[in-house]
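I have a structure I would like to understand better, so I am pasting it below and will then ask my questions one at a time.
One protein chain omitted, others in place.
Up next, chain A:
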Amino acid sequence: MQVKEVVDNPKFTEVFTTARGAIYQSDSETCWYIDFAGKLARFDYRCLLKLKRAIDSIDIEQKLMDAKSPDMEIIFICACDDTYVLTLTQIIHFKELLQGTFVMLDLNQIINNRLYRTAV
C-alpha cells in the first residue's frame, strides 16, 4: 500500500518500486523517502547507506533455520529518525526494495557520467 501524497508530489522522483513499497528521491532536500511497512520515512545519504548495511547484514537463512530465533527483527539505525520492526518476510521484501534502489542509483550515476560529466 503506497502513501498517496508522495506518489502525486512533483518534488519526488520515483527511484524504485515493488509491490510492497517504494523509494523516492527528493532533489531539493537531497534525500530519499522510503514508503515501506505502512509509513513514510525520510533518509539522508548516510542513513540510507546505514540502513542498507543493516538490512544486508541480516542472515535470513540462519534465522529461518534457527527455531529459537524470533521471526521479528528491530532495525534501529543510529542517528536516524525511524526504526523498523519487521517480520522475516518483510525483511526479504525490504532487501529487494533496497537492492533495486541501489541498482537504479548506480544506473543514474552512469547516465549522469555519460551525459553530463565526461567530455568524450
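Definition applied: a contact is a pair of C-beta atoms (placed from the backbone, for glycine too) under 8 Å apart; a residue touches a chain by one contact, two chains touch by 3 or more; residues count from 1.
In this text, contacts and distances are computed from a predicted model.
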The complex's invisible chain, by UniProt name, from "Ferritin", "ABC transporter permease", "Beta-ketoacyl-[acyl-carrier-protein] synthase family protein" or "Multisubunit sodium/proton antiporter MrpD subunit": "Ferritin"
Hidden partner interface residues of chain A, rising order: 13, 15, 25, 27, 30-31, 45-46, 49, 52, 102, 105, 108-109, 112
